[in-house]
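With one protein chain held back, the other chains of the complex are shown just where they sit.
Now for chain A:
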Amino acid sequence: MFFKPSLFRHPEFRVGVMDALGAAPGLAAWALMTGVAMVNSGLSTFESLLMGLIVFAGSSQLAAIPLIAAGAPAWVVLATGWCVNLRFVVFSAHMRPYLMHLPLRERLLTGYLLTDLSYVQFTRRYPQHGNSPEQLQAQQAYLAGNCGLSWASWESFTVLGIVLAGLIPASWGLGFAGILALLGVLLSLASSPLRWVSAGVAGAAAVAAFALPFKLNILVAIAAAVAMSLMLEAAHRAKNTRVESAP
């Protein structure tokens, strides 16, 4: 998907880049600290570079590092990575109608490059999937710009973190910039009262279910928030119908 000049020239490509650019400093600080963490946990320089370059999933990398360092069985590391990534399975269900017109190879590449931030910014810009080739092309161009910039900034700052690992103590807390980036994007999504409810329920549920293994609290929180929002939406609709049908 990134290798088509028609996508680079599309005006939506630039919009995607600009959206990703707004969150890039946070993402970069997060990538930097992930690079530092990999080296400090005892991975070799080659292993750190390999993991940074190909795994491309910050939270599952951070979950896997201590397990690898402790010599946990491979299946435990992989199962942890799978569970930490389960929220992406939910995202992939959402993305399906946007991508099914593409061949499998390009769908897999898009999935691989689609991080939380790109998914959220993309679905904010395009609440509906395209119905015409022109609309689908515009959405592809946005994704190429947004994912491309996120990928480039994540990779370059991971490498920088690996190189500077001896100089940046984790105690500085630079990785917190990543949380602030996510916070900014969250606020930009909070466009309706029900979305605020969704965020509130998810935040509370994620804290309450924090003791679950494999970061499954995130999945529980998404399920709780979506269920609560749907119920409130249905209750609201029922109330409106009653008002309309009243004499």
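Rule of thumb we're sticking to: a residue touches a chain if its C-beta (ideal position, glycine included) is under 8 Å from a C-beta of that chain, and two chains touch if they have at least 3 such contacts; residues count from 1.
Assume contacts and distances are computed from a predicted model.
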One chain isn't displayed here; going by UniProt, is it "Acetyl-CoA acetyltransferase", "Branched-chain amino acid transporter", "Hydrogenase maturation factor HypB" or "Glycine cleavage system H protein"? "Branched-chain amino acid transporter"
Which one, A:M33, A:A57 or A:A138, makes contact with the chain that was left out? A:A57
Chain A, residues in touch with the chain not shown (by the definition above): 18, 21-23, 25-26, 29, 39-40, 42-47, 50-51, 54-57, 59-61, 64, 68, 74, 77-78, 81-82, 85-97, 99-100, 104, 107-108, 110-112, 114, 116, 119-120, 123-124, 127, 165-166, 172-173, 176-177, 179-190, 194-195, 198-207, 210-211, 217-218, 221-222, 225-227, 229-230, 233
